[in-house]
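Yeah, one chain of the complex is gone here, protein chain that is, but the others are all in their spots.
Up next, chain A:
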Amino acid sequence: MATVELRFSALPEHVRTARLVAAAVARRAGVDEAVLDEVRLAVGEACTRAVGLHQAAAIPAPVRVALVEEEKQFSIEVGDEAPRSAPGERVPGAPPGSGEDLEAEGEDEMGLAVISGLVDDVEVTAGENGGSIRMTWPTTA
């Protein structure tokens, strides 16, 4: 069972809350102070991506964040319910080609780039029932 679990409506204004909660729980779990900035950024990126996927597919379900304290490690799993057969697949019906679209698409790729650049232990999964990003950090406590 998750140490702390968070569910929030897929709205941009709640991503900051998820960052703050994740950082607070990570600190308590014994994640190194120097790494907390990275935890904050990585969980923000994962939640931003999930919010974008839910909004693009008009999914009313909340975004899930599970913060799991384990022996010598701390994991964060951000789950979405946006169905796709392959990661990064274009959502059906989304019009391709406008400038804003290209920027948004770039942001999604950049979000994943930031996560993989920040976190050594990261697992990205996606299937027809949604996807998740699981990130794990060592703890000292």
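Things to note:
FYI, contacts are C-beta pairs under 8 Å (C-beta built on N, C-alpha and C of every residue); 3 or more make two chains touch, one makes a residue touch a chain; residues count from 1.
Keep in mind that, in the parts below, contacts and distances are computed from a predicted model.
Chain not shown in the complex: UniProt lists it as "Anti-sigma factor antagonist", one of "Anti-sigma factor antagonist", "Cysteine desulfurase IscS", "Pyruvate dehydrogenase E1 component beta subunit" or "Branched-chain amino acid ABC transporter permease".
Checked against the full complex, the one of A:6, A:25, A:51 or A:82 touching the unshown chain is A:51. Residues 12-13, 15-16, 19, 37, 40-41, 44-45, 48, 51-52, 99, 103-104, 106-107, 110-111, 113-114, 117-118 of chain A touch the missing chain (whole complex, contact as defined above).
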